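Only one protein chain is missing; all other protein chains are in place.
Going in written order, the chains are labelled A, B and C, and every chain counts its residues from 1.
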Amino acid sequence: MSVTSFISRRQLTIEWGHCDPAGIVFNPRFFEFFDVSSWLLFEAALGVKPDALARTYGIVGIPLVDARANFLKPAKFGDVIEIASRVKEFRRSSFDVEHRLSIGGDIAVEGCETRVWAVHDQADPDKIASAAIPAEVIARLGAA
Amino acid sequence: MSVTSFISRRQLTIEWGHCDPAGIVFNPRFFEFFDVSSWLLFEAALGVKPDALARTYGIVGIPLVDARANFLKPAKFGDVIEIASRVKEFRRSSFDVEHRLSIGGDIAVEGCETRVWAVHDQADPDKIASAAIPAEVIARLGAA
Amino acid sequence: MSVTSFISRRQLTIEWGHCDPAGIVFNPRFFEFFDVSSWLLFEAALGVKPDALARTYGIVGIPLVDARANFLKPAKFGDVIEIASRVKEFRRSSFDVEHRLSIGGDIAVEGCETRVWAVHDQADPDKIASAAIPAEVIARLGAA
Partner (left out) sequence: MSVTSFISRRQLTIEWGHCDPAGIVFNPRFFEFFDVSSWLLFEAALGVKPDALARTYGIVGIPLVDARANFLKPAKFGDVIEIASRVKEFRRSSFDVEHRLSIGGDIAVEGCETRVWAVHDQADPDKIASAAIPAEVIARLGAA
């Protein structure tokens, strides 16, 4: 069975302050871009604003446990980049968000974040625990 | 009557990621440096770690209401800067922190932050209000 | 004689990563917003993309010599802010850019940057010098 992922796209223009002395985007900025894109992906698929996500689903949040990026082409001041984001895989309580950044149709950066569906631990509310991702969330984000 | 301010000093080496395509520190980074220096000034003068300041004094924090910087000389990757910080003036519930950044003895940036001694509003705990700065805090920071 | 300034406006949604543990925008981020808004103001008024500004006018750039901000209301994750930017005053070779950030119609932050119209020093190309701002630039930005 093949399932099509919900893909969220946005455009972003590279700012002066995103770039380093080599004139290209300083790598941590891409991880900022990924973070925003993950929030926007959930907003687009679920119709829930980022700052309302936690209370809507009774979660603490969707904390990051792993992040990766492969830098294929540099992005420069003034470049318009398109970021296409989707959940590539859902597991019981964690999922992988794939981010593809392209400039003029060419892939510049491929990123992946692994996030957890996190709730307050029932035994110790100061701790967080992972919880099963609701079927509705999985259905709307449409990943296999 | 003349009162000598308590001065806190620290050294910092300019990082690659602090700099922009012109090869000099991107201005918002200086405001990050000021913020850290204010926390460290209070730690040095009061003997209270930054993350313990709020609970030690029963405050919400020392939020910023005004920030300024005058950029006299650029700072570049690898430059070692010294930051000297002191409270220049205390008022009833607010105070001005002066930050002087120098490179090799020459002033590079002069900054000033105005901060408030903030508590939870008694009528509405969701709001914050200003409160009188304790005499002990003023005495230890030694400003006029 | 009264002259109306050219005003550039943009909207921005506050991101998770813009905010600090108090849940509000960490102050250096506002100076990032100002920087972008200054570039966009020049683009809107002059029809020149930020990354083409230097070569179009034969300048090194418009480096910042002074920055200030007055924080009136906090901005939180998810807040939509509007930034209205204009040159408030032109002098021979420097100018002041005013940035007014509002949330839901209320002013949240007032900022001001002083920038210089900078060229390579003719005597020493490694240095930069200020130069007279072209009349055309002043006319298009329409400040008094």
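Assume a residue touches a chain if its C-beta (ideal position, glycine included) is under 8 Å from a C-beta of that chain, and two chains touch if they have at least 3 such contacts.
Model, not experiment: these values are computed from the prediction.
K.L.:
Please identify which residue in C:C19, C:L64 or C:I83 touches the non-displayed chain.
P.N.:
Of all options in C:C19, C:L64 or C:I83, contact with the hidden chain holds for C:C19.
K.L.:
Which listed residue (B:D20, B:D35 or B:E98) would be found touching the missing chain in the intact complex?
P.N.:
Looking across B:D20, B:D35 or B:E98, the contact with the absent chain belongs to B:D35.
K.L.:
Name every residue on subunit B in touch with the hidden partner chain.
P.N.:
Per the touch rule, subunit B residues meeting the hidden chain are 15-17, 32, 35-36, 39, 49-52, 76-78.
K.L.:
What is the set of subunit C residues that contact the non-displayed chain in the whole complex?
P.N.:
16-17, 19-23, 26, 28, 77
K.L.:
Kindly note down the residues of subunit A that lie in touch with the hidden chain.
P.N.:
On the subunit A side, contact with the omitted chain comes from 22, 26-29, 31-32, 35, 60-61, 63-71.
As a working rule, only the chains that are shown with their structure count from here on.
K.L.:
Work out the mean Cα position per chain and let me know which chain is farthest from subunit A.
P.N.:
Following the centroid criterion, the farthest chain would be B.
K.L.:
What whole-Å value do you get for the distance between subunit B and subunit C if each is reduced to the mean of its CA atoms?
P.N.:
24
K.L.:
Go ahead and note the Å separation of the Cα centroids belonging to subunit A and subunit B.
P.N.:
34
K.L.:
Note the residues in subunit C that touch 2 or more other chains, in rising order.
P.N.:
32, 35
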